[in-house]
Each structure stands twice: as structure tokens, then as C-alpha cells.
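Just one protein chain is left out here, and the rest sit where they should.
Residue numbering begins at 1 within each chain, and the chains themselves are lettered A, B and C in the order written.
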Amino acid sequence: MRFFSDNAAAAHPAVIEAIARSNHLDTAYDGDALSQSLDRAFSELFETDVRAFWVLTGTAANCLALAALCPGYGGIICHKDAHIEVDEAGAPGFFADGAKLMLVDGPGAKLSAESVDAAVGEVRKDVHQVQPKALSITNATEYGLVYSAAEVASLGEATKRHSLNFHMDGARLANAVVSTGASPADLTWRAGVDALSFGFVKNGGLNAEALILFRTELADEIAVRRKRAGHLASKGRMFAAQILALLENDLWLDNARSANAAAQTIANAAGERLIYSVEANEIFVRATAAEAESLRAEGFDFYDWGPDEIRFVTSWDQGGEPVDQLAAAIAAL
Amino acid sequence: MRFFSDNAAAAHPAVIEAIARSNHLDTAYDGDALSQSLDRAFSELFETDVRAFWVLTGTAANCLALAALCPGYGGIICHKDAHIEVDEAGAPGFFADGAKLMLVDGPGAKLSAESVDAAVGEVRKDVHQVQPKALSITNATEYGLVYSAAEVASLGEATKRHSLNFHMDGARLANAVVSTGASPADLTWRAGVDALSFGFVKNGGLNAEALILFRTELADEIAVRRKRAGHLASKGRMFAAQILALLENDLWLDNARSANAAAQTIANAAGERLIYSVEANEIFVRATAAEAESLRAEGFDFYDWGPDEIRFVTSWDQGGEPVDQLAAAIAAL
Amino acid sequence: MRFFSDNAAAAHPAVIEAIARSNHLDTAYDGDALSQSLDRAFSELFETDVRAFWVLTGTAANCLALAALCPGYGGIICHKDAHIEVDEAGAPGFFADGAKLMLVDGPGAKLSAESVDAAVGEVRKDVHQVQPKALSITNATEYGLVYSAAEVASLGEATKRHSLNFHMDGARLANAVVSTGASPADLTWRAGVDALSFGFVKNGGLNAEALILFRTELADEIAVRRKRAGHLASKGRMFAAQILALLENDLWLDNARSANAAAQTIANAAGERLIYSVEANEIFVRATAAEAESLRAEGFDFYDWGPDEIRFVTSWDQGGEPVDQLAAAIAAL
Partner (left out) sequence: MRFFSDNAAAAHPAVIEAIARSNHLDTAYDGDALSQSLDRAFSELFETDVRAFWVLTGTAANCLALAALCPGYGGIICHKDAHIEVDEAGAPGFFADGAKLMLVDGPGAKLSAESVDAAVGEVRKDVHQVQPKALSITNATEYGLVYSAAEVASLGEATKRHSLNFHMDGARLANAVVSTGASPADLTWRAGVDALSFGFVKNGGLNAEALILFRTELADEIAVRRKRAGHLASKGRMFAAQILALLENDLWLDNARSANAAAQTIANAAGERLIYSVEANEIFVRATAAEAESLRAEGFDFYDWGPDEIRFVTSWDQGGEPVDQLAAAIAAL
């Protein structure tokens, strides 16, 4: 029973079916009807005109956005535990021509307007120091916390104060939407977000993520950068098909609801052992090496996060028995 | 009836089935059993130890290879009509840190050892001029010609003479293998090729290409560069599955045979109109604007290549009627 | 007697004196009084508000300008024999994040509006091909020709037509100003030039060139890029001092007049042997290998340009005897 990562889960059957259905000759790249319909689909979802691009990975979505939002000589403020800092092999520096990540600390991988203000304040305003040009946050965060719409808006105001562009890594946006109950619009552009990496792969998708531009004037540049980075696949309809299948009838929200609910079940069992509040689909638990070993002996697979810390991640397809078994096993430690 | 590009064709049903079959929870990235088996599968095919990576597009395969084969301050000799020069949005410069393409002319997008010698000879050996560090050829070429094993070997000797690394863009390698009758080994590493972009998407694949390293010591660097470029997708098994499905029972060769045969049918009909010898699955035909219009009126879709030049590309799934109809239509012009 | 390159000449004594005079403790970088006065000095010279930066080499001036005028995913149209293409070791690709030089031919390394129109016209307007974003010309050209103010203006109109930014490599701007009789303003911003590399080192300077921005809103970016490229030297006053010494009493024009006059003397002697019209301080002469050898035997040093082609370059300090001797020697061939 794997609780290692939602990355590793199966794609939803509707996604596989959508791929099969779109498997016919059509215009290459993103000239097909499905790809062409993404702008409209996401514009409806976000209640405003957006430009939407399928890309093949979250790293690509994040770093294409950052490249458009920050010049190579600028800095991107982010949490020190942000995925772009610790898990993307330096891709922001690659895509954004050497741009520098400027690291900020804060509990649960969350930033606050105050911490952004402080980070900006520490930089001398001269040509010798890299000047921040963008802010990037992750919602839900790398520790399974969520930003409310008000929290994002507070950060959005900070970006206005400091003339920063604003990127959100929404690899687990679905979990954040379900958890906060906020609308996608309130969690993003109404709060000041300029570009969003909208994750599908951890939530039932196969290999298509979306990059959403609320500043639509960036679209031409992103289209070129996507091609230039080798992310303009020729059979694009089969990426668009996945995304549309997940948007249809809010399947993406159902999937996230299922993962979040599974996480709550485990969280309830973990009780005092929880390191962070469980607000999405990640559960960080205090457990000795012996306890971790005993859980593994019972057939559970998970990540050793640090000394006496383990991480479980639930997926869209993990409701029911395995979750209950894990909850019971943790409760019995 | 579309003869626009093999890029736009459907994936082979076996590929879709393989994806569906691999759609279960497994280790993420390329830690799964299918991804792990690629080295062995390609080592058998190439009759030597190779390292094989799935990547998501041909541009990524080409440019990751070039980044490992040429420093940013070096030059890559290629044909002036090479895909990396005219159709990848400057991706070689992006992936390879500003490396410069050094363009060489030659009929049918083919290079010869002589043209490579001449290109090297024109460069002053000083720090003011970019020094060539790599050679990249495309087989089959962008004009549907093929390099024989002997021709590749002759270029391989040129690379030795000039201390160049050697890359082959094999977006249509299958068509070249079928056309020449040479073994994959003879067409590549035995002829001196260091790294190969092995195309599947134009030949029945969905969204997985392979990057093959004959110099296996480059594998660690390529693995990092792939991640850093956002090309390490999390559900990697579904990329590996596609490739393995096409390798199984030589389906990739059957597909290419079908496309090449269709091209021959059309070539025979075109006769004197042919601009280049038809050796793979592309047919370049002289036709006036009026003739092109009349073909379009009959329902054929194709690319206007230049003044009075049109291009047809056949695909693995285009045997039979549409091809015969096109042949007849061309013959009737 | 060296006619190899104006690069190798001595600095004017006034420049050395100015360095010595500025050799006292002052604010570092460009905070000193001399550096701060450059904007005003060049604004007067160009009869408009400009921003002026000292930089240490012409390559830096050119490539910092290009980096601000062309995004990494764009193209820079230039002559195939432009210094930025053949003599800067790929620096444009380095400074401008992989931007691509798009080469145009034309006699004497000169471009025309027609050739720029044609170059733009050849590019497909899609994401697969690099789109031109800037034009760079050299005045005087690498073959010693000059663009008149009208010719620059014609190119400036072409840049407007195609939404290109416009850079001028003025490594030998002084020679062009003297040769055309045009004002610096007419040769540059009034003709549409956005940024100018203003050469001093070939014309009596020691190690300071100037980068002039007619679009002053680019100044902040250039200031950062200069630092980031290691071109913000700490004792900046001694760079500014050189430039101001050459501007004072039009010493820069006197120097260029001297070099141009020397070139005319040699050109008159060469007569029919001239390959290009001599309009600045470079003389390209047809001469057999034997003739070249005989000139060398007489003590003249110069560059073998190609088969039966040799190049002489005159410098600000080369009036009088050596020039007369060379003229006589050429006439006697």
C-alpha cells in the first residue's frame, strides 16, 4: 500500500479514455480543436479571460512562467522549501537565464506578506545585489498547508508594493480549492496572481499540466518559450484531452476531495503525532525509526522526511480500505 | 486526406493499449520497471551497451544530446535546413547555453565529409571565432533522403579528424533503417555516432521519444539535464510503455515500412515532378499553385514548401486507398 | 611599420594624462564625478538626452546592448561578416541568453533596407522559427565602408516596419562621422538607432568604450547587466577620464581624421587594386602572395585577408612617413 507520492498514482480511467478518443489524425502541435478549446474552458473556470497552455510537467509549467515573470538578472522570492528550490534541479535558473531564487523561511513552507516585505527590505537597492522581480508561492504548500484566498490576496498586495510579478505553483491547487472552499478565481487572479501552474498529474492526469496566464499579454512569449524548451509536443490534442476530461463535471474536484478526505482519516488517527496541520493530501507524522519500520513491515510505503519524521501522501484513488488500514496502523503505534 | 505531416498521425493502437496497461501505481519518474528496462531493450537492439532515456519531444532529445556534446562556447555543425536550425525555435542555443549552429549547405539537407572538412577549415583557430565541437546530422533528412551506413561512417571519420562529437537526429530513423537495410548499429555507433535522438512519435508513438547514448559515460549528466529541462515526467512508466510496445516484434519497423511504401507509391506517380529522390516517407513535388489548388480541391492536405513546391508526408497508418487516390491525382495533373 | 590593426595602436597621450590626473581616491564604480558627467557630455554631443556607460571592450558594449534589445528567444539580424558574428566568440549568444544571429549578405558588409526586408520575409511567423527582434549594423563597416545618415535612416524605417530594435556597432563611429560629415545625431538616433556602441579604443583610447542609450528607459537594465557581466570596474573614474579626454576639443574627430587621411593616401596608391571603396581607415587590396611577401620584406605588417587579399588599417598616430612609404611600396608593386 503506497503512500509515497501522488506523483506515482494511476491516471483516472476517464483520462485514458479521453486519450484513446482523441487518437486520430488532427492538426499537429496545439492547432487541434481540443487544444484550441483550453482558453475557453479555463476562462470559464476562472471567470475571466485567460490564456491556457498544456505543458508536460509541473517543472515546465513553473519555470516557463518564472522565465516570463523574471528577467535573468532578477530574483524570485520563494520559500526555502519550495519545490522550485529543492526539487527541480535548478530548472528556474535554467529556464529564466540565471535568475536567482531568494529564499525565505516560514512554518509549513508558507510565506506571509511580512516575510516578503522583510526579504525585499534586506536587499540593498543597487546594481551589486540581485533585485527581486517576482514572488512564487505553492498552494497547497509542500507541507500540505493551504493559503486561503485572503492570505493569497495579502501576498498579492505585497507584490504590488514591491513591483513583483506573482506566480503560484498549483501542483496541488485542486486540494487547496477543495480545502479552502474558495473559488479558483478568488484563490488566484483576484488575489493578484499573474500566472498559475495548474496541476493535473498528481490528481488523476497522465502527463499534462496546464500553465494559466491571467496576464494574457504574456501568451505569445510563453508560446515561444514552450517550444524552445521542447515542451510543444506534436500530438497536443492528447494532452488537451486529459485536461478537459478532468475539468468535465468537476472530476478534478472530486479527485481532490477523495484525496483530502483520505488524508483527514489518517490525520485523525495520527493525532498528536502530526507535525503540520493536515489541510490537503499530505500528512507529516512524528515516528521513530522503529515505528517507521513496523509500519513498513505491515506493507505501507512512505517517505522518510527527516529524523523521526515520515510523510504520507494520499491520492485520488486511495479511498477506502488501504487508508483505513493505515489509519489503524498509525493509531496502534 | 492529410499528407501534411507524420507528426499529426494517430498513435498505434498497441501504444494506447500499452499506456492503459501501465496505468497503475508504480514508482515515480523513471524508477519503474518499464523505464528501468529501456537500457536493456535498446542495448539489444543496438548490439552494444547503451543508456536510453525517454523524453517527451524530439526537440528535447536533440537538444539534451547537443548540450552534453557541445559546451556553450562551442559550435555545432549542421545543415542549414536541419530541424535544429529551422524548426526548434532556437532550442539548441537554449539547452546548450548559447552554443552556435554552424551552417553547411548540401543537396537534400545532406552533409558530406567534404562539406564538414570545409566548414571546419573556414574557422580561424583563435579565441575570436567560435570553434566547432560537434556535428549533428538528420537521418532520414528533412528532405526525405537517407544516409547509408557508409555515408554516416565517412562523417564519423570526419568527426574524429576534427575532434567533434557526433549527434544524429533520428526523428525518422525507422524510415532510414528500413530504407537502407542497414542495422541500427551500423547506422549509428559503429559509424561513430555518440548520441542518437530515436524518434517514435512520427512512427506510431504518442508522446515518447528516446535519447540513446552510445557514450554511456554521459548518462549521469543527461539524467540531470533532462530533469532540469522539465522533461522528467512523474509517470514515466507510460512513456517507457509506448517505446517498448513499438520495439516489440519490430512494430516500429513495420510502421516505417508501411509509410515508406506509401511514399514510393506516390513517388512513382510523381515521376519527373520529384525534387528529391524519395528514400523515406517524404515526397517533394513540383506543382504550380493551380495544381496545388486542384489537389486541395480533391481533398488532399499538404504543405506548400516553396514557390511551385509542395510536400507530402506519409504515415504508418496511411496505406491503401488514400495513398492510391493521391497517386492517381498527382499522375492526373 | 604596422598596419595590422588600429586595435594595437598606442593610446593618445592626452588619454594617459587624463588617467594619471584622475588617479586619486574617489567614489568607487561609477559614482565619481567623471563617470557622472558622461550622460551630460554625450547628451550634448548627440543633441538629445542620452544615458552613457563606460564599458571595457567593444564586445561588451555590443553585447550588453543586444541583450537589452533582444530577448533570448529572439533573433538579431546582422551582416554575415559582422564583428558580432565572426569575431566575438559567440558573445551575443552568451550575453543575450542564447539569442540567434540571423545572417544577411551584402557587399562590403553593408545591409540595406531591402536585405533586411528580405531576411524578415523569409521567417515563418510561427513558434517553430526564431523571430527577429533586433537589427545590428556596423558603421563604419568591417570592410571600411560607411553608412550615410540617409542609409541609416532607411534601415531605421525598416526596423519600424518590422518592430525591430536597432543597434549600431560604432567601433569606428568616429571614422564614419568624419567620412560622412554627418552629425553624430543624424547618424544615430535621428535615423532610428536605439543603442550605440561608441568606440574609443581604436581611436586613441586605452581601455574604455562607451555604450550610449538613446532609449534612456533601458539604462537601469543596462546598469545591472554591466555589473553582472563583470564590466563595472571599481576605479571607474579612470575610464570616464579617457572618454572625456577624447571628447574634449573634438580630439576623437581629429584622431579619426588623421587615420582616414592616411587611408586615403594608401588608397590613392593602390588604385585598381582596391577591393572596396576606402571610406574610413581600412584598405583592402588585391595582392598576390609574392607581392604580400615583398611588402613584408620591406617592413610592413598587415593582415592576410583571403586568397590574394590583404588588409591595412591606419591608426590615429600613423600620419606622415610610414604611410607615405607604404603608399610608395604599394604603387611600386
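Operating definition for what follows: contacts are C-beta pairs under 8 Å (C-beta built on N, C-alpha and C of every residue); 3 or more make two chains touch, one makes a residue touch a chain.
Remember, predicted model here, so these are calculated numbers, not experimental data.
Asks: Touching the hidden chain in the complete assembly: which of C:A99, C:A229 or C:A256 does that?
Replies: Reading the full complex, the residue touching the unseen chain is C:A229.
Asks: Touch as defined at the start, partner being the missing chain; which of B:K110, B:R225 or B:R257 qualifies?
Replies: B:R225
Asks: Which one touches the absent chain: C:A8, C:A118 or C:A289?
Replies: C:A8
Asks: Just checking the interface: what residues of subunit B touch the absent partner chain?
Replies: The missing chain touches subunit B at positions 71-73, 97, 127-128, 131, 221, 223-228, 232.
Asks: What residues on subunit C make contact with the chain left out of this view?
Replies: Residues 2, 4-5, 7-11, 16, 19-20, 23-29, 55-57, 59-60, 63-64, 88-91, 94-95, 201-202, 206-207, 224, 227-235, 238-239, 315, 317 of subunit C touch the chain absent from view.
Asks: What residues on subunit A make contact with the chain left out of this view?
Replies: 72-73, 75, 86-90, 93-94, 97-100, 127-130
Heads up, the rule we're going with is that only the chains that are shown with their structure count from here on.
Asks: Where the centres are mean C-alpha positions, what is the separation of subunit A from subunit B, in Å?
Replies: 34
Asks: Going by the touch rule set out above, which residues of subunit B reach two or more other chains?
Replies: Residues 88-90, 94.
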